[in-house]
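The block underneath contains the structure these notes are about, expressed in structure tokens.
Left out: one protein chain. Kept in place: all the others.
Letters A and B mark the chains in the order given here, with residues in each chain numbered from 1 onward.
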Amino acid sequence: MNLAEKSTKQLPSPANIPDAWFTWKEKDKAEMQSVSRPSLSYWMDAWRRLAKNKLAMTGLIFLVILTIFAIVGPILSPYDVNKQDLPNQYQPPSKAHWFGTDNAGRDVFTRTWYGARISLFVGFMAALIDFTIGIVYGGIAGYKGGRTDNIMMRIIEVLYGLPYLLVVILLLVVLGPSLTTIIIALTVTGWVGMARIVRGQVLQIKNYEFVLASRSFGAKTSRIIRKNLLPNTMGPIIIQMTLTVPSAIFAEAFLSFLGLGIQAPFASWGVMANDSLGAILSGHWWTLFFPAFFISFTMFAFNVLGDGLQDALDPKLRK
Amino acid sequence: MLRYILKRLLIMLVTLWIIVTLTFILMVTIPGSPFNSERGTNEVVQANLEAHYNLDETYIVQYFLYLKSIVTLDFGPSIKQPSQTVNDMLMRGFPISFELGIITIIVAVLSGVTLGIFAALKHNQIIDYLAMGFAVLGISIPNFVLATLLIQQLAVNIELFPVARWLSPAHMILPITALATGPMAIIARLTRSTMLEVLTQDYIKMARAKGLSPWKIVIKHALKNALMPVVTIMGTLLAGILTGTFVIEKIFAVPGMGKYFVESINQRDYPVIMGTTVFYSAFLIIMLFLVDIAYGLLDPRIKLHKKGGK
Partner (left out) sequence: MEKLLEVNDLHVTFSTYGGTVKAVRGVDFEIHQGETLAIVGESGCGKSVTANAIMKLIPDPPGKITKGTITFKNKALTSLSEKQMRSVRGVDISMIFQDPMTALNPTLTIGTQLIEGVREHQKLSAGQAKAKALEMLQLVGIPNPIERLKQYPHQFSGGMRQRIVIAMALICEPELLIADEPTTALDVTIQAQILELFEKIQAATKVAIILITHDLGVVAKIADRIAVMYAGKIIEVGSKREIFYQAQHPYTKGLLNSVPRLDVKGEKLKPIDGSPPDLFSPPQGCPFTARCPLAMEVCDKVYPNTTDKSKSHKVNCWMQDKRAQQLLKLTAIK
């Protein structure tokens, strides 16, 4: 700002302008029509805003690292996940066992990365299935409209009233706990929220289509879809997905903690936390600390990333 | 308004019916359930079950008799503890769980709303950042992790509070803290964001243009509007707190319904699982209904909406 003011002062004051400046200015039409603000593409702009959000980026980086470790961590470790080694029970963290050992002498480091696999898998699968069902159901309701929409929405309203975790518990009691049944149970009622959002977005798209048709934009349609429609409609869906993942991860841990989670030979963070409940009182803090830390930090990472995306993708906030 | 209530009531009844029917269908299909022949239970239990579930009738008749018993709030006998009925357990356990839940929700709402308002009023200042940092942590740390952390730090290490059980106010502090932190964090974040949105509304600007003091503007114009979304998520929060009591009661050995429920899950005591699920679902669904009504009363606009709001 100061620079601009200075440069103004170096120019002649309005009183002594050289006569030569009083000539018509050459100008081309393009300059007149050009919008002065540089127009970034929506996704570029959203990414720029997200990248500025330090907390969200911390979350994102953590999740990337976690994913890498979930894949390679168990391979790096010389220990087997379920190999019991009772003489080495409750070893504190050391060079041999970075995160110590648990009540059966199993290596906590190895088990933590196995847990990461389970948690991330459950989280992403739940989000993906919710998304798929939500798109189909919400898409049909929104697209068909009228009575179909009315009936489908009443069904959603009824399902929405069902207590989510109670239904999940009931299903798991009946189906028997396993990785597949947990994912099934989590998605049986979990898709409702996504379907609601998709329907709302589809209704919005329909309005856009109406506008498009009536103004007959012609060749520019694809551009408008890309520039206006997708950003406006995908934003809420992406945000909903980033929020489904942590809630599924929490639900898995919660169910494992109740004894309804993943069964041996798998090890999930919830199972580990449940196993080490007694150990914490006897001072073997590491058995609980590592799974607890990773559950919490993963939830944290998804939450801040979700918040960051919300700020970055919400066109209402753009100025 | 009447139409709105009737519509909500209808949805509530359908939801209730679905959960009752669902439990029946699930129980009929699994081995070891009271409806299934492969029970391997002793004779006393056998007699109890046959009497309650009318096992010599067809499934259809069983279903209607089951519906009738639910409507009359008779949840049947337990398999594993023959001397007890599910009703006995509910009578003993539910008041304690209710006490835990109700104190938790009061603590969560009061502290969450206060935190959210302060964060919004001090937007982008240090209080805002601290409050929201705290809230994100509160949302991220699962209640069972927080509970064990609290026990280890405050009960075992420095012996400030009793480790477990439900005898005095001192026993209540840790379980309630562990259970209330998550909902409090959610309420705080929601209050903050709606408060921030409300504060940019024209009617707030109008109130400022009238020369009202900031304090009056917040109390009179912003607060009620900012709290409406909080009312709408109360149902979800209640459900979360209620399921949260299962793990909290397990960890702190609180003799509430949650503890019986977890035990019944581990022992596959199906009538108890069924009874508790139905009872808790009904409780939650009715709460959800009341929350909807409360929302309708709070927002004068809903009265006129022919379709009953959103």
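Points to keep in mind about this one:
Throughout what follows, a residue touches a chain if its C-beta (ideal position, glycine included) is under 8 Å from a C-beta of that chain, and two chains touch if they have at least 3 such contacts.
Quantities reported herein were computed from a predicted structural model and do not represent experimental measurements.
Within chain A, the residues in touch with the undisplayed chain are 1, 4, 7-8, 11-15, 17, 19-25, 27, 31-33, 35-37, 49, 319.
Interface residues of chain B facing the missing partner chain: 124, 200-203, 205-213, 216, 220-221, 224-225, 298-301, 304.
Assume only the chains that are shown with their structure count from here on.
Put simply, the C-alpha centre of chain A and that of chain B have 25 angstrom between them. Looking at the complex, you find that chain A touches chain B at residues 154, 157-159, 161-167, 169-171, 173-174, 246, 250, 253-254, 257-260, 273, 277, 280-281, 285, 288, 292, 295-297, 299-300, 303-304, 307. Listed in rising order, the residues of chain B touching chain A in the complex are 11-12, 14-15, 18-19, 22-23, 26-27, 29-30, 136-137, 139-142, 144-145, 148-149, 151-152, 156, 163, 239-240, 242-243, 246-247, 250-251, 262, 265-266, 268, 270, 273, 277, 280-281, 284-285, 288.
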